[in-house]
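All protein chains of the complex are present and in place, except for one that has been dropped.
For clarity, chains are labelled A, B and C in written order, and residue numbers in each chain start from 1.
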Amino acid sequence: MFSIADYRTRTAKRRNYKPMFQRILIANRGEIALRIIRACKELGIETVAVFSEGDRGAHYLSLADDAFCIGPAAASESYLQIKRIISACEVSGAQAIHPGYGFLSENAHFAEVCKECKITFIGPSHEAMARLGDKVTARSAAMEAKVPTVPGTEGLVTDDKAALKTAKQIGYPILIKATAGGGGKGMRVARDESELVSGLKQAAQEAEKAFKNAGVYMEKYVENPRHVEVQFIADTHGNVVHLWERDCSMQRKHQKLIEESPSPNLPKKVREEICAAAVRLAKAANYTNAGTCEFIVDKENNFYFIEVNARIQVEHPVTELVTDTDLIQAQIRVAAGEELPWKQKDIECRGHAIEIRINAEDPDNDFRGCPGTITKLRLPGGPGVRIDSHVYEGYRIPPYYDSMIGKLIVHRPTRQAAITTMLRALDEFVIEGVKTTIPLAKLMLRDANFVAGNVHTKYVEQTLLAK
Amino acid sequence: MFSIADYRTRTAKRRNYKPMFQRILIANRGEIALRIIRACKELGIETVAVFSEGDRGAHYLSLADDAFCIGPAAASESYLQIKRIISACEVSGAQAIHPGYGFLSENAHFAEVCKECKITFIGPSHEAMARLGDKVTARSAAMEAKVPTVPGTEGLVTDDKAALKTAKQIGYPILIKATAGGGGKGMRVARDESELVSGLKQAAQEAEKAFKNAGVYMEKYVENPRHVEVQFIADTHGNVVHLWERDCSMQRKHQKLIEESPSPNLPKKVREEICAAAVRLAKAANYTNAGTCEFIVDKENNFYFIEVNARIQVEHPVTELVTDTDLIQAQIRVAAGEELPWKQKDIECRGHAIEIRINAEDPDNDFRGCPGTITKLRLPGGPGVRIDSHVYEGYRIPPYYDSMIGKLIVHRPTRQAAITTMLRALDEFVIEGVKTTIPLAKLMLRDANFVAGNVHTKYVEQTLLAK
Amino acid sequence: MADKTQEAGSFDLERVRELIEMMEAHGVTEVNLRKADERWVLRRGPAEVINMMASGGYAPPNYATAPQAPAPQAAAPITPAVPAVADGPVIKSPTVGTFYLSPTPTEPPFVKVGSAVKPDTVVCLIEAMKVFNQIPAEISGTITEILVNNGDAVEYGQPLFRVKT
Partner (left out) sequence: MADKTQEAGSFDLERVRELIEMMEAHGVTEVNLRKADERWVLRRGPAEVINMMASGGYAPPNYATAPQAPAPQAAAPITPAVPAVADGPVIKSPTVGTFYLSPTPTEPPFVKVGSAVKPDTVVCLIEAMKVFNQIPAEISGTITEILVNNGDAVEYGQPLFRVKT
């Protein structure tokens, strides 16, 4: 063939870049794509959006400096198309890619391809991601770092016979999880041997379908725990800080419904221990950029490591509000090689923040997704209210992606005040044309047990929705 | 005649109220009416809105628990109709009235009528308002409280002859101001005797027209000062605290365009002195509830008392953001007789807040008001952004009232970051159907002198718009 | 002309016009008449559409609905009943206050349905700030309906009585 150099001129811009990026490609959609555009604008960095035909015409795309259609609506043909995204990055002259959450954000192969193409992946190194992104290897990493873990299988489940044996040692109930999983896909609880056998089969099938990886493992099922996760960020100079914890115990089918910081009723000593544990793990794993260390906390405030989310999370705004930081900007800075802008002592946790995910789902019909056109929208506002959303009156919610249409976040001096402000804001929130989870949000915020901080990860399903 | 008692049953509810109000009537419209509704909802207090036929159907009215039409569109026939507002308060069983800003908010007679009718006026006592609301008596009060004032007439200007004599003593340029004035109405600068004579005449006429009070006075005209004002609040138990200062030097024809806190380039020592001076005056005047003490600051950071705004102000949110307080809620609490929720030491000033007023005016046509229907609206959001606005896509801006359709406020750790976030938010702000001051806001925020904090109250007119 | 067209075996548009104006005046959306072999069906646009046009205003067509949409809803709880405004003259409240039909609880009301009123006839009291304001009819006619109850709070412009002139 002939020399590629002939045609390389147009990507020169990408090659000889200065310490900070001039252009970043955003390999995501919806509210997180908009969130990243906002961070880049504030850093003076140009943005390149990529979109599927299902998102063509969405307003947030017009806020990017450039936008490329990368395929049809199906995510597998667009937002998961590594080749097209890399190519869009090259032709647009972007020097880095922010993957947001979901889609390719925890795909180590994608991170590796970026590196090979001399594109900075805004996230952990593919090695760290591969190690901590995989639940089994993450678990052993946690053990090495002296981070308490839930007793369970050391590796993947190979055959039912071995599984049944291990289960007997751990003791039922047993939780079956997909090694590549997330968002509850490929998860099963088994209370006896027959449930275990069937559960392993179902989980493996589900995992294969969802993640193209049928590997599953088992662990002791801690009954009615709280979900507490620690936000941390590391630069490439060996500095790691935590930004305190978030409590996401209000869940439905492993989907978080409310996230808050700080965690209610968690003793100061435990907060410090759990945050220190997360930092230990990040350091041990040589982790860089932002990540979240998820724990379950039992009634005696014992905490067990569950997994690391090697990416920014949906609920990052609650941490931004209580710590007065901008995590997306920080991600970009450390990805560009800058030192962390803070030392640990700079990170104070002030007041209380709560986030509600607004999903276009029908709470009266088993939370079935409700795509359609938003015919009327009155967003709440005023003191203490932050809204991260890409939707507007007339926006048509595409049926191809997850149902979250925005996040309502409040920050007030106390938890009680935050709950009051959130209820006030939810009462102002008018959205017509689609059903949303707003009624459920009101129900949760008015619930005496939630107000008392006396809930666990099964509370919504077992108690609140059972009422 | 016959006994009124026969018919008094329906107002009984109002009479026997508990310490905190159950119902508050809001004697205002637009964004501040909505702001007060929000505060009441968070305090668990019911709200009664009053509206003119010009505001019928506005969305914010549906957020109130009750709403009464009090007259035709003209403010003089509705929002200034004391009798109808008091009557609406009585028939609705409200125990207190929040006047917002403008309209009747600084009308001591209205405050007095409320008192006679056993309705709590959420603001200072009519005596304190009468004393500090009037610029001449406020000035002598300031002198007594050892608060520096601009040299000028001791009382109202009686005849031109006396005025010319005084002017000679003070020295030109001379500023002529209406004693009942506000918002620049009835103001004139005179640089020589002829300008003084004509200026006095015009100012008196304008004042008579605007405030039904032709009284004017004179003072030394401090050239190119900064406008610095101190927010304070006092309870009925003798406690007074300041909430630091705001800088409102970016003005056009005495109308504030940008407000920020803290004031850029103001030495710590001066900040503390100016705030202490405001508290001295409030205490001396036996002032209760929220108020603002306005000063002008010259190039040498000498400050001179100008006036007291005996009400909440448009720009109160910047103070709420840097001090993490809710001033409207605090107003209601102290009006109900509660003690201030803070001591002075609790009031820290954190980070930097900037507010932009979004006015429906045409910057290309001498800022002519632009009433009409908002045909498209995309509000900014995300980190650091607060929006106080009553408008929405499809809202018709009535031509009868002031042109402000909302306030965009940002809070960030530093002034530079706040400016960046504000510019980012303004770039996201899409409003079609009416012209707005957004282009001017962008111009101001990108201006090198504004960024350097090197401006004065005439800067926008003399330099920025003259460019 | 009417007869002539009848003979002509065709339709009397004058009578169609009359019918249409009747429909419009009373917000009728459909008329379906049948007689012997003759049948008339007339339909008018849905009420909303008519309202939209009526209240159209400045909004560009493709937004005409949006601006209006909030109004009815938001206004609903606070707007005097629309039908009242629709058919025939009403006596409206000139102020905000408490509505009383009689000078005292024990005395008979100023007016009843069927009472004839002249412009200066006092039809009710509205109490505002402890003052009882006598409200004159300001038109001549017969009271056909009383639209508020004794002791109700009334707002400015709220219809109090319907009158047949």
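Going forward, a residue touches a chain if its C-beta (ideal position, glycine included) is under 8 Å from a C-beta of that chain, and two chains touch if they have at least 3 such contacts.
Not measured: the values here are computed from a predicted model.
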By the document's definition of touch, the residue of A:36, A:86, A:142 or A:464 touching the omitted chain is A:86
Would you indicate which residue among A:30, A:54 or A:71 is in contact with the undisplayed chain? A:71
Which residues does chain C use to touch the chain missing from this display? 8-11, 13, 16-17, 20-21, 23-24, 37-45, 48-50, 52-53, 61-66, 69
If you put the missing chain back, which residues of chain A would it touch? 1-2, 4, 6-7, 10, 50-51, 53, 56-59, 61-62, 67-72, 78, 83-88, 90-92, 117, 372-376, 392-396, 433
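Everything below uses one rule, namely that only the chains that are shown with their structure count from here on.
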Just by CA atoms, which chain is the most central one? B
Separation of the C-alpha centres, chain B versus chain C, in whole Å, is 42
What whole-Å value do you get for the distance between chain A and chain C if each is reduced to the mean of its CA atoms? 58
Could you list the positions in chain C whose residues touch two or more of the other chains? 66, 69-70
Multi-partner residues of chain A (each touching 2 or more other chains): 393
